[in-house]
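Heads up: the structure comes next, in structure tokens.
Every protein chain except one is present and positioned as in the full complex.
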Amino acid sequence: MSVTFVDLLDYAGTFAFAISGIRMASEKKFDLFGAYIVGMATACGGGSMRDIFLGVSPFWMTKWIYLAITGLALVFYVFCHKFISKISSTIFLFDTIGLSLFAVVGFQKTIDAGFDYWVANVMGMCTGALGGVIRDILINEVPLIFRRDIYALACVFGGCVFAFALMMGLPNYLCQTACAISVIMIRMLAVHYHWQLPTLKDE
Amino acid sequence: MSVTFVDLLDYAGTFAFAISGIRMASEKKFDLFGAYIVGMATACGGGSMRDIFLGVSPFWMTKWIYLAITGLALVFYVFCHKFISKISSTIFLFDTIGLSLFAVVGFQKTIDAGFDYWVANVMGMCTGALGGVIRDILINEVPLIFRRDIYALACVFGGCVFAFALMMGLPNYLCQTACAISVIMIRMLAVHYHWQLPTLKDE
Partner (left out) sequence: MSVTFVDLLDYAGTFAFAISGIRMASEKKFDLFGAYIVGMATACGGGSMRDIFLGVSPFWMTKWIYLAITGLALVFYVFCHKFISKISSTIFLFDTIGLSLFAVVGFQKTIDAGFDYWVANVMGMCTGALGGVIRDILINEVPLIFRRDIYALACVFGGCVFAFALMMGLPNYLCQTACAISVIMIRMLAVHYHWQLPTLKDE
């Protein structure tokens, strides 16, 4: 099994997503096994939903590495959770890279399956954002992404860039890069400037 | 893309289901994007579950119209939500039509896929009622249909009528009409006379 640079980014993103699940599970006093499951669901839930929608085997069933990375994240959390707040900017970076990569993978896989660009855009968003929704359902909280931050919307913007680049006739790897960079940029700007969407009721 | 009368009913039902999701999301102070996702999940969640159970592509992935209708429902809600309580009977009508149509579509699609009548009945019920269950899970409330109103049961009754009409040898369009009318009738009677199923514990 040869590992490419993109694989490494994927693994870093998986790790960051798993940490986010494990951290929230630990706040709910879940046991080790529960925390592992929530970590796994956060890291692989979005991609699994995408694969189920596309009618293919969930990606984590074909490579054991995702289970192992989640296990690694759990071990890391158990021994270093006091240390985690100090490296929160590194984890945020991993998380953002993960989000951008998940959006790219979701978009590409959907196009390869023969669907339209708009479906690919939705699937990119599902891949990036649904893991967090499943995490919040499992810990019995109102999903965070529905109330705060530009998160899923960064994926949607990246998907639009991907589609535009494809329509301009750019080579595939450039379209993917443009999409990833857009997601990262929007996400960073949103967090830095505290961008928020309006809520429906303000009274 | 030619639009039939049945399509129009389908779109009206989708609109009403989306409004119900958006309204409940707004009570939870979701942002615009969160409200859109909940509206979409309410309108398309039941049919998506059915399609996943049947092993086919979720219906909304083959036609962009459902995403557009949900967007329209969101715009409508943003600008007219003070107005909505005044047209609540129109929305109830749309919702009921939607429910009946979803039950018919779910039943028909399952039979076309080669399953038995009883599976078709369950799928008709899933199509009509699971969207509301997914909505309530997303806003972190106990699903409403498990505690109030004859809702899913109206679909089950309609499914029985459909199966009976098929066994009597009636032409397909008549079976569908009979099913739709039964669902609407049961639903209207249930709301008008405050029919409730008994709960398991009353102390």
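The letters A and B name the chains in turn, as written, and every chain counts its residues from 1.
Just so it is clear, a contact is a pair of C-beta atoms (placed from the backbone, for glycine too) under 8 Å apart; a residue touches a chain by one contact, two chains touch by 3 or more.
A quick note: this is a predicted structure, and the numbers were derived from the prediction, not measured.
Trainee: Looking at the full complex, which residue from B:I65, B:V119 or B:L170 touches the chain that isn't shown here?
Mentor: B:V119
Trainee: Which listed residue, A:M61, A:I87, A:M168 or A:I181, touches the chain dropped from view?
Mentor: Once the missing chain is taken into account, the touching residue is A:M61.
Trainee: For chain B, which residues touch the unseen chain?
Mentor: 52-55, 115-116, 118-119, 122, 133, 137, 140-143, 145-148, 152-153, 196-201
Trainee: Write the list of chain A residues that the hidden chain touches.
Mentor: On the side of chain A, residues 22, 25-35, 37-38, 48, 52, 55-58, 61, 64, 67, 77-78, 81, 137-140 touch the unshown chain.
Quick note on the criterion: only the chains that are shown with their structure count from here on.
Trainee: How many Å are there between the centre of chain A and the centre of chain B, using C-alpha atoms for each centre?
Mentor: Averaging C-alpha atoms per chain gives centres 30 Å apart.
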